[in-house]
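A single protein chain has been omitted from the complex, and every remaining protein chain is retained in its original position.
First chain written, first letter: the chains are A and B, and each begins at residue 1.
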Amino acid sequence: MSGTSSSPGNEYQLPREHYINATYGIRSWLLTTDHKRIALLYLAVVTFFFFLGGIFAAMIRIHLLTPEGALVSPETYNKLFTMHGVAMIFFFLIPSIPAILGNFLIPIMIGAKDVAFPRLNLMSWYIYVIGGCFVLYSFFTGGLDTGWTFYTPLSSIYSNSAVTPAVLGIFINGFSSILTGVNFVVTIHTMRAPGMTWFRLPLFVWSHYATSLIFILGTPVVAITLLLAGVERMFHLGFFNPAMGGDPILFQHLFWFYSHPAVYIMILPAMGVISEIIPTFARRPIFGYSFVAASSIGIAVIGFLVWAHHLFVTGQATYSALAFSFLSYVVAIPSAVKVFNWTATLYKGSISYDTPMLYALGFLGLFTIGGLTGLFLACLGLDINLHDTYFVIAHFHYIMVGGAIMGYLGGLHFWWPKITGRLYPEFLARTAAIILFIGFNLTFFPQFLLGYLGMPRRYHNYPPEFQVLNVLSSAGASILAIGYLLPMVYFVWSMRYGRVAGPNPWPSTGLEWKTASPPPTENFHETPVVDWEPYDFVNRPDLGLAVKPAPHLAPAHGDD
Amino acid sequence: MHRTGDLFGQYQTLEQQKDSATLGMWLFLVTEILFFGGMFLTYTINRRAFPTAFGVGGNMLDLTLGTANTLVLIVSSFTMAMSVWTAQTARKKLVPVFLILTLILGCAFLGIKVIEYKQKFDHHLVPSLNFDISYRVNHPAPGDSPEEIAKEKKEIAEGLAADPDLNAHAQLYFSLYFGMTGLHALHMIVGVGLITWLLVKSLKGRFSATYNTPVEIIGLYWHFVDIVWIFLFPLLYLINRHLG
Partner (left out) sequence: MSEHIVSPKIYAVILLALLVGTLLTVAAALRDFGPWNIVIALAIATFKATLVILFFMHARYVKGRTQLVVISGFFWLAIMLSLTLVDYTTRRPEPSTSQRSVPSAHLFHV
């Protein structure tokens, strides 16, 4: 296995006692306050919702094999894309990395025993599950057909689908995010081990700090918005109903004030994962650490200033649209900084192509394409033609799937040995990653073309000349599905039969790799004292690597 | 994580624990600013669109009761701050006293709210329940003063001249009135519950100079609820009062 610091033939043993076997029984899991167990509780439910969202996606792609629609009625089609969006965004993407990897790793990465509020952490999970139950109830009692964006007055008056339980479920789920955000910010401020200064923090922690700022500042707004829409629907009020003096545009402003920053909630944690993977598999410190850290905060802040780019075609005045268009270009800058810095980290690195690195490299390319196409949409003239077409769909899937999900999978693979103590099968994992990459591009690249050619989104049918591209996209989706199913299978297999990993299989430099795999419940047997810089592959002889100082960096004890 | 004495297991020191709890509560209050903020935005857009209806609707609120409630809540913030002081200065016997005073004032606020809501219900000013801003002037109660009814009738007539859809727009105003004061009242009820919990603990002598964090952070929450009302009062009750 490439990159292990073990001498040949060295067989590791699982630690005798760790967080998984420390206590037994279902109560010890459902009433746990151990952040690592809570992370696994999230993993289970998040995977369920990913599966559910995936089924809806499969049905959409099968339906779109023919121009008239092969599978379902137009009304049902509306429900399919709505439920796909709701399940994937609110119950898969938003929690995925923060609630699973963030919860598991942040306390360990900062040298703490747990998060600041462990019981609140468990409550976050229960709130997530309860919100999910309401949404499932909506799905199974008539479904939802308003689009995940719940635009009024369709959602507040005219839709005959189960809107009320759905908005209630998402409202409840919002508090899970909010409490997680509060927990992370406080933990990072107050629970760092001695010597763990802000600029020694792993970039994964920085990105989750930035994400948590968005959780705190943005989520409450979507909460009140959905509450208002739900109450309007139940009591026939008029906030968003033009016939009663209300204003649908107001709903859109309120909704997108959160939902645009929400996309940064979905990508920032993945960026944090990439910032951990690339230095490890290039054996190099990250290029421009402080710029990458600052860019995370920059994305979080500027991301709050651009939301009305979702309202360009609602009759905005040119001045207002120009302002939001300009700001939408500005928000791309910190993302670009990250891409440049990751790429520069690779330069003259000693690169190994383990599975996490394959996902990270895939992320680099796909996120770049997704991000750049966002700029196409931010351009006012282009947006008139591209708004509500498949171009938009391709754009955000490149970022959310090509970016966020690849970050999620890369992170799962990277930290799997830490979480379970075992390695997944490398050859199969690399194969799955490549299958996923191919399937992804085949699914979504044709959608850029379809959008540019004018195929609208959220339509159950399309003109016959678009069929070839749609069939290509659906074929790609079937390959993509295999890429997703394979990890589900071999991860489960590895939990029993995978090779024991040892504390630092890659090896990597973070604090989490200095404790056992799996870690003990209290994370460290002794509180660590930190006196090294992050990603310092040069000055870490304990990693067993022969690493020369990077040419672009000053030596650690600077002498020129 | 288990507790030994006052210290929960995930923390190294009491100072770290207090620091965490306080920062956590402040961050939660920021989420509340944004939560109420969504309704303040809705209010702003609607008042901008329908100034007449908002003026007419606002004048239908009872200024005396609203002012009384504002004063009650302000005093309750004072008594809450005092309860924190008594805990910090180890005046253990006085802690429950100030908590009880805060509770009484909080319940007084809620009681006055109930009276106000009942009034609105009687006057058909509850949205979606046969809302009709002219109901009161067309069906005055025996206790209503004729001058008041005449004044309101004139106001409604002038309002209708400026805005033919006065009733629909006034319904929006009252939706916001009930939505914002209702959400606020819900937060007050939670606050009353939290203070009751504090009261029980304080009667057992739980709080001391070294451990009074729960009093302080629940105090922060209570002050925040006061601040929301400080803004709600002028925005809902004092829109167009100078019209005679």
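As a working rule, contacts are C-beta pairs under 8 Å (C-beta built on N, C-alpha and C of every residue); 3 or more make two chains touch, one makes a residue touch a chain.
Just so it is clear, the structure is predicted and the values come from calculations on it, not from any experiment.
Peer 1: Which listed residue (A:I97, A:L217 or A:A378) would be found touching the missing chain in the intact complex?
Peer 2: Here the residue in touch with the unshown chain is A:L217.
Peer 1: Specify the residue from the set A:I20, A:L168, A:I277 or A:L311 that touches the hidden chain.
Peer 2: A:L311
Peer 1: In terms of residues, what is the contact footprint of the unshown chain on chain B?
Peer 2: Touch set of chain B with respect to the missing chain: 14-15, 18, 22-23, 26-27, 29-30, 33-34, 37-38, 40-41, 44-45, 48-50, 52-53, 63, 67, 70-71, 74-75, 77-78, 80-82, 85, 88-89, 162-165, 168-169, 210, 216, 219-220, 223-224, 226-227, 230-231, 233-235, 237-238, 241-242.
Peer 1: May I ask you to list the residues on chain A that touch the chain which is not drawn?
Peer 2: Per the touch rule, chain A residues meeting the hidden chain are 189, 217, 221, 242-245, 247-249, 253, 257, 304-305, 307-308, 311, 314-317, 319-320, 323-324.
Heads up, the rule we're going with is that only the chains that are shown with their structure count from here on.
Peer 1: Please report how many Å separate the Cα centroid of chain A from that of chain B, as a whole number.
Peer 2: Roughly 38 Å separates the two chain centres.
Peer 1: Flag every residue of chain B that touches chain A in the complex, lowest number first.
Peer 2: It is residues 1, 9-12, 16, 19-20, 23-24, 27-28, 30-39, 41-42, 45-46, 49-50, 127-128, 165, 168-169, 171-172, 175, 179 of chain B that touch chain A.
Peer 1: Name, in rising order, each residue of chain A that touches chain B in their complex.
Peer 2: 33, 112-118, 178, 181-183, 185-187, 189-191, 216-221, 223-225, 228, 231, 235-239, 244-247, 250, 253-254, 527
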